[in-house]
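Only one protein chain is missing from this complex, and each of the others stays in its spot.
Each chain carries a letter (A, B and C) given by its place in the written order, and its residues are counted from 1.
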Amino acid sequence: MTTMAPQLLERKSKSIATMRALVFHGPNQIAIENVPVPRAGVGEAVIRVTLTTICGTDIHIVKGEYKVRPGLVIGHEPVGVIHELGDGLTGYRVGERVLVGAITPCGQCGSCLSGQWLQCGGPIGGWKFGNTIHGAQAEYLLVPNAQANLARIPDELSDEQVVLLADIASTGISAAESADLRIGDTTAVFAQGPIGLCATAGARLKGASLIIGVECDPARAAMAKKMGADIVLDFKKCDVVAEVLRLTDGRGVDVAIEALGTQSTFESALRVLRPGGTLSSLGVYSGKLSVPLEPFAAGLGDHKIVTTLCPGGKERMRRLMEMVLHRRLDLTPLLTHRFKLEQITDAYRLFAEHRDGVLKVAIEP
Amino acid sequence: MTTMAPQLLERKSKSIATMRALVFHGPNQIAIENVPVPRAGVGEAVIRVTLTTICGTDIHIVKGEYKVRPGLVIGHEPVGVIHELGDGLTGYRVGERVLVGAITPCGQCGSCLSGQWLQCGGPIGGWKFGNTIHGAQAEYLLVPNAQANLARIPDELSDEQVVLLADIASTGISAAESADLRIGDTTAVFAQGPIGLCATAGARLKGASLIIGVECDPARAAMAKKMGADIVLDFKKCDVVAEVLRLTDGRGVDVAIEALGTQSTFESALRVLRPGGTLSSLGVYSGKLSVPLEPFAAGLGDHKIVTTLCPGGKERMRRLMEMVLHRRLDLTPLLTHRFKLEQITDAYRLFAEHRDGVLKVAIEP
Amino acid sequence: MTTMAPQLLERKSKSIATMRALVFHGPNQIAIENVPVPRAGVGEAVIRVTLTTICGTDIHIVKGEYKVRPGLVIGHEPVGVIHELGDGLTGYRVGERVLVGAITPCGQCGSCLSGQWLQCGGPIGGWKFGNTIHGAQAEYLLVPNAQANLARIPDELSDEQVVLLADIASTGISAAESADLRIGDTTAVFAQGPIGLCATAGARLKGASLIIGVECDPARAAMAKKMGADIVLDFKKCDVVAEVLRLTDGRGVDVAIEALGTQSTFESALRVLRPGGTLSSLGVYSGKLSVPLEPFAAGLGDHKIVTTLCPGGKERMRRLMEMVLHRRLDLTPLLTHRFKLEQITDAYRLFAEHRDGVLKVAIEP
Partner (left out) sequence: MTTMAPQLLERKSKSIATMRALVFHGPNQIAIENVPVPRAGVGEAVIRVTLTTICGTDIHIVKGEYKVRPGLVIGHEPVGVIHELGDGLTGYRVGERVLVGAITPCGQCGSCLSGQWLQCGGPIGGWKFGNTIHGAQAEYLLVPNAQANLARIPDELSDEQVVLLADIASTGISAAESADLRIGDTTAVFAQGPIGLCATAGARLKGASLIIGVECDPARAAMAKKMGADIVLDFKKCDVVAEVLRLTDGRGVDVAIEALGTQSTFESALRVLRPGGTLSSLGVYSGKLSVPLEPFAAGLGDHKIVTTLCPGGKERMRRLMEMVLHRRLDLTPLLTHRFKLEQITDAYRLFAEHRDGVLKVAIEP
């Protein structure tokens, strides 16, 4: 029996520094592969991912509808443990559990310093993971501007309790925030997929008096009520616009939330909105988007249309975790399925096909 | 057969049109008496009061601490039925059930038209009932600017469910609103009397992550938890400032709500506030109010101090009733006692002496 | 003794209580006619109009593009003298000079009491003059909810100095206000007609650092500079989008103001807007309005689109008059032509055909 000399061991360990990760090679071409474990440069950190998930945006990427470069590791919702800390970071230790938002602002550019963290450095610039740099569906993840983005997870919270905060909760809840929804406002939330469900939860958290969900899938409708909707309308069974107007005594809602990204939901959102109300749009639109002029009062209705990407950064994550910690928010019911990272392509299929009542899948590296 | 002389007829008609009402005659001199039923002039309405209550401010009036003219009927929290409609009103019918806010803005002066409804026509000008005109602790009540102030009560709601909206709910909830409390903010609410309890409810409704009540009375502390507080600190048993800082990891709260009106609570509220945070003050201060410079960072802490009287007007009442209707808010537990109008002086004693766990008393004319 | 024939009697009574007014009878059918002088009911006032003007909206009405009922007196920008005061008004005297905004909120409905004065009572409900009730191009004008709408004119100001505040100044300035334009923001204002010129003035008043006007008419371009534009781009001579991006170092403007109401200007406004910026729309759109998805970042750019009708009510008018009084704003250069009411149809022709460098016409009853 021979033992390896320490130096050799070290060298080998460096040469073994690969990890499993989901790599995008082109439309409908994704695979779990070995890729190098990233190393932390100045201001960066590497985390060992302990839980992640798949987003609707990832489906768009895989289908080739949203373009990213071949060879990219995708995914942008990481929970993990600090593995390596680059120069220039303070206050962190290797081994700490952290949540990182889907959006990773630098905090130091003109956009960030004017409060536009989501548009860090330029249009949609805050979204880096699985878009412009390697993403979270991997064993390890390089976190840029780590000082601004590593949010310590309180011991009381499990990975499952926080993983959905990285993107869908932050996005969904922002709908009511960007609309400046006030206590007593009535709200309609169009589409009750993962984002819409969180928008429903957010409207409830911010003090809406009446929350009307719009959704045809019965399981999602049921979940919508769990998340805070008072009523869920099935657009296949009723005239949603007429019904919302009836439920609000002809007044229309104060805030209409669009959580799908289609002309039809956008238009309905505008049609149920009172004059002076706010349409808060979360959807990603494709093709064409037009504004129906009659409900828009030809531009004279004092309407507001606001859009939000997804608030990120460690402070946003900290605040959302506080909401979970104090039992204001529980998104674990949305984690309907669980897969090992090695089986992530199965998870993608299930998620893309909306099978088995899937809402969100937990992916464990 | 004799006919009455016109003068006599007039006198008789006057003698019929009297009602029972609580009249203030001077410090500690109040009595239920017969006074004329009011008549509605242009833009005014008279309601038959079906439920009202006593406010802490009424106690100040009775004690002579807040000055009103002798001969005034006091009280400012009316639920009733429309009895008479003056000229110039549209959309109302005699017999409709209505809630009227404690603050009755005209809607048409410079203050109102710049959104300062509470300060209608000048300082604290929105507060008219039981202050500058006759009030609600009576069988009938003249409502000025009725078009702006009669809020129809939905059939589903009882008088008891809405009477506390007129003042304490509207005031209490406004603390979080004026502070622009955001989802995830931590909050401390100093004093859990009726207003403080509603402030606690309001902080919860608006999305606070952690709500720390401060109160030494165990019954009120228990009620605070019911209204949404996570923790209630007894200032007689702990160092509240130190404890709040500990509970917020040394950060201080984002919003501190003062709901008593003393130097000590104001000061503590400032001491637990983070830099850049907001002190939302509801209390009515007497004597002297000073700002401790160290927690105020000598004026360099980006602190905000905001005060709010009590949002009124029919739209505010409508919105608050929507919150009750959709089960976001239930204040009936605060109605701990019930009295007939004839016994209102007993109710005043009970309320002033904080006896029998009294929070609010329902007064039935 | 002879008695007058009934017809004569009627004629005589009419001759006393009639006035000259511009009546709309159908598309392209307007005429100065005798109509009854209005009488003030409860809460109303009648003013003797001393100066008014013609608005672009009036042109739309005359052309039949915006529908109003035949028989209506049109116009909505009145300066005058109080002629009659109805019951229920306080603080006014016959003979006082007043300015009345184009939008006349009641101040007492749900919309008004939630700060939505422009949408008083429902969509665009604040716009009554020359839309749902008789308008200002007449010798006398009935003012509804007069308590909320009669703004006394300081002695120091002439009719000419204030007449444009009623609509175009209030509308134009609101663009920067609704966009919440901040000190240091860059701005582009698309179209420098009367509204756009006021939007330019408003952007300057609110602290824009760089104001880029877009206009091809040289006279209007020159006026734009007078109103505060730093640069005026002629869209016939340059690629406006490229040029604005160049002028802002590729950043795009913080606030883009649309002051015309066409697809093309709306689209350009969005194309020059930075991520997270606000498109403030004043135009009245017809036909179709579509949102180009690329500059809209498919809904992920944190953009805001806000629309504003025209803030009205006496407090708004008072504040704008203060701006004129203290020499912050001088719109008299926009009053390029002057006509007697009897010649108003000539004024309409001139104004509709944009002849002789016309910007706004003063109409004197």
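Quick notes on this one:
We take it that a residue touches a chain if its C-beta (ideal position, glycine included) is under 8 Å from a C-beta of that chain, and two chains touch if they have at least 3 such contacts.
Predicted model only: the values in this text are computed from it and were never measured.
Listed residues B:104, B:149 or B:308: the one in touch with the omitted chain is B:308. Touch with the chain omitted from the figure is made, among B:70, B:218 or B:275, by B:275.
In the complete complex, the hidden chain is touched by one of C:69, C:93 or C:326, namely C:326. Summary of contacts with the chain left out: across B:123, B:218, B:333 or B:357, the touching residue is B:123. Although one chain is not shown, part of subunit A still touches it, namely residues 42-43, 87-88, 105-110, 112-115, 117, 145, 147-148, 313-316, 318.
One chain is missing from the display, and on subunit C it is touched by residues 173, 176-177, 182-186, 202, 205-207, 209-210, 230, 319-320, 322-323, 325-326, 328.
On the side of subunit B, touch with the chain left out of the figure occurs at residues 110-111, 114, 116, 118-119, 122-125, 127, 251, 261, 274-276, 281-291, 293, 296-309.
Basically, only the chains that are shown with their structure count from here on.
For the touching copies subunit B and subunit C, the fraction of interface residue numbers used by both exceeds half; the interface is of the same-residue type.
Subunit B and subunit C have Cα centroids separated by 41 Å. Of all residues in subunit B, none touches two or more other chains.
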